[in-house]
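Missing here: one protein chain of the complex. Every other protein chain is in place.
Chain lettering (A and B) follows the sequence in which the chains are written, and residue indices restart at 1 in each chain.
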Amino acid sequence: MTWKVIGKGLPKIDSISKVTGEAQYTVDLKLPGMLYGNILRSPLPHAKIKSIDTSRAEELQGVHAVITAKDVPLNKFSFFQWLADKTILCSDKVRYVGDEVAAVAAVDEETALEALSLINVEYEPLPAVFDVEGAMNPGAPLIHDKEKNIGFHVERLFGDPDKAFEECDYICEDRYVTGQVSHCCLEVSNCIVKWDSSGRLTIWTNTQAPHTQRQEIARILGIPIRNVRIINSTMGGGFGSKLVIDMKLPIAAILSKKTGCPVRIENSRVEEFSTAKTRYSYTIYVKTGAKKDGRLWAREMKVIGDNGAYHDKGPATLNFSSMMFGTLYNIPNIRYEGNLVYTNKQMGTAFRGFGNPQIAFACETQLDVLANKIGMDPLELRLRNANQPDQMTFCGAEITSCGMKECMEAAARAIGWEEKRRGKGLRGVGLANMVHTGAGGRFYGYNAADAFIKLSDDGTVTLITPAQDMGQGAHTVMAQIVAEELGVNLEDINVISNDTDLTPYDLGSWGSRTTFMNGNAVLDAARNTKKEIITVASEMLEAIPDDIILEGGRVFVKGSSDQYSFSELADYAINRRGVPISGKGRFVDKLPSGYTIKEGFAKNIPTFAFGTQTAEVEIDEETGEVKVLKVVAAHETGTTINTLMAEGQIEGSVVQGIGYALMEGLTLKNGKVINDGFLDYKIPTIGDIPEIETILIETNDPHGPFGAKGIGEPGLVPTAPAIANAIFNAAGIMIKELPIIPEKILKALKEKKGS
Amino acid sequence: MSGAGADKTLTEEAFMHMIKLKVNGYVQELVVKPHQTLLEVLRGPLELTGVKEGCGLGECGACTVLMDGKPVNSCLVLALEADGSEILTIEGLARAGGLHYVQKAFVKEGAIQCGFCTPGMVMATVGLLQENPNSSQEEIKEGLRGNLCRCTGYVKIIKAVEAAAEMMREGEQT
Partner (left out) sequence: MKSFKYLCPKSVGELSKILYRYDGKARVLAGGTDILVMMKQGKLQPEYVVSLQAIPNLAYIREQKNGGIKIGAMTRLREIEASSIIQTKYPLLSKAAGWIGSRQVRWRATCGGNLCNGAPSADLAPPLICLGAKVIIGGRAKRTLPLEKFFLGPGQVGLRRGEFLQELVIPPPLPRTYGIYLKFTRSAMDIAVVGVAATASFKEEGECNHLRICLGAVAPTPLRAVEAEKIGLGKRWDEERILVMARMASEEAKPIDDVRGTIYLRRHLVEVFTKRILSECLEQAQTKP
């Protein structure tokens, strides 16, 4: 299929405003009369609040308001409201270092900071617990008013794993731990909040999910949803950190109400690391069994997720990881048990991959150990168990397009699997597969999208879509879909998405759903707009509809050299015909009828995205350093809408994956983060990246717009296990805890030598 | 505030100072407090919000500007230390009628995702290529290691810098 704009590496439509410094991020905005808010946070991981004295802070010149729990509604809140456990400000207890205790609004940042230092809080420290297994013990300090620290539990069962393990010829059983990592968006989380005279609250913030955040704000403040308006600016990164509100928004709202002024609250970089939400750290027990011929026959996994002090997207990540666990390799007998355990630490939230990178690390590295036991090449083992297209898995996932085999073969070939597997010195290669959703999922009872297109009187096209662009290029994808369908140029399309008063309800940009869900809605809107355009054009040009061609922003009649601009068309429509041109679009992901989670717990995912990564590493056995020489990432895109952007998503994910595998992890001492800056929380710099080769596998999804599916998250999932497997090939050591820092390599090499 | 004027020596009681510097070609006279950084002054009174703050501690490079032609982290330069200097920010890069060749290259190669690191990355690149238009890939990696990006994985940034260097060599300087 040759398209005009689909499949091309076109620059993003917002590139120029970003490269000139013109783009306005939330941190760049100022409102007249704006005050600066700041939050007093708990210095202790677990303590009772005995008293708070704010009198000195209130007296400080320049301070307009000081609030504590007595000044705020104490509605408990969580993303899943039935698990609500957090209040805007702590009233009786603090549960992690960083928990919000009080807040101030002042004329400038310096005064606000000084005011915080004048607030006196008396704490009574309580015993705290920082590891999940400790928190599960009967004698552990209880963090919430519950009998135990287990906040959520989920189980999945398909087939008969107990019987199946008995039938296995080879079994591996291992424990893995993944680290607590930080999103490190370059733009810190921040907001400006303002009430107007009609009692409506407007929030300017960087958010991936304005409509659901609007509901959350309404819920936590106890006000009607209709009174909340969220305006999104250009976003400086998201990666999942900007899906669920944090307490800055309601705190700013209350300060704004009290002072009658707009209030800005901004995280400092230290707060971003030490108090903001993180990726869930998982402790994973996994057992996999295979038959003699390499057929994976049974698998059992127990996940203990470190919830942190309060609930967020944790249950959803456990659920989602169970779905991916069940889908990859279509193992007939599986058992999954997931627990979320409270600890006195920062809470977890969504982070690119959403539980999948964690379990993929465990499952894919164990598979190499299993392959080694069987005496089979790890690639061969995986090829034998590969998922197939148009397959329903044992656990009920309905796979449509599937490029797993192609991904594996491409990634293996490109790294030089055959020759490099033999190893040379301390060099080795490793491989890991993944499956992810390519379209979000009907997780919250809704998976649909609307879009609206209008042809302006000047001939430009305006698209109103709720798709949020956090840098991944969602707006460009939507514009390309419109451009392809309507035959207009990309520069003549204006994409509007940033105001909840204007855009249709949408779940937000997460779960790699935007291209598929919003893209389909936009395509529908474009098709409907095209119908109107053609009706008008055929009348204007006195031709039959089938003879109308739309191309390059112009309207032609087949066989004639006459051409008209879109502005002439619009002029005709409005001034001669008297009717404007527009189009509405909708896409609803239909769940199979009679769907229940028991029947198939991944049935609510419209399409799956498969991928494979291979990595070549070299180990310095004296220093323990792992040098990644090359990563090949072969991922399905269905159809690549924009090659530059798809590659960009994969490359960015791979580098985040390298950080996850080798460098990143929050280090705590007595519950306080001690590496709260880029100095000691290391993320890859340009000097740390290997050669990265991206291979886009096009499998033409039957339901995606132009055959496309999502690519935002998949690139992060297999990187860490591919690297760990390469280390295994290079040095015969399997490190089961992330990050794989030199100390761990040295220790493992020492142990291997000794044994 | 005692009248410190431009004389900054041994004025013990000075809380405010006047500085004069050239920013993007225009002379600016400002009254600043000693503890204000160049970054605060650029983003604040001068409203050049294209210069970003990522960490405030010189670790991420988002605030990179050219100071007398050299790339520096503006968060670690006191405004007072910038007195008398020439500052170029991202806003001053594009000439009337077109983007700078580094900007063109970043756009064309897909080196911009969320764009927050972009102004600093572009200014650091301009500094790098002005010093050595024939920078090798190793030198590019060394020269930009102080600019963190979380979105792109740097692959297309390297391509963009190489493309910009090529444009520069072919004389496409704006």
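By definition in this document, a contact is a pair of C-beta atoms (placed from the backbone, for glycine too) under 8 Å apart; a residue touches a chain by one contact, two chains touch by 3 or more.
Predicted, not measured: the structure shown is a model, and the values here were computed from it.
For the chain left out of this panel, the touching residue among A:Glu147, A:Glu542 or A:Glu743 is A:Glu743. Across A:Ser55, A:Asn120, A:Ser560 or A:Thr623, the residue that sits in touch with the chain not pictured is A:Thr623.
When the omitted chain is restored, the residue from A:Asp196, A:Glu551 or A:Asp680 that touches it is A:Asp680. Residues of chain A that touch the chain left out of the display are 622-624, 663, 667, 674-675, 679-680, 682-688, 741-743, 746.
Mapped onto chain B, contacts with the missing chain fall at residues 8-15, 17, 33-35, 37, 56-58, 61, 64, 67, 70-73, 76-78, 80-81, 124, 127-128, 141-143, 145-147.
Definition applied: only the chains that are shown with their structure count from here on.
Chain centres here are Cα averages; for chain A and chain B they lie 31 Å apart. Of all the residues in chain B, the ones that touch chain A in their complex are 43, 48-57, 59-60, 62, 89-91, 93-94, 99, 103, 106-110, 112-119, 122, 140-142, 144-158. Residues 9, 11-12, 14-16, 18-25, 27-28, 183-187, 234-239, 268-269, 470-473, 644-645, 647-648, 651-656, 677-679, 683-687, 689, 692 of chain A touch chain B in their complex.
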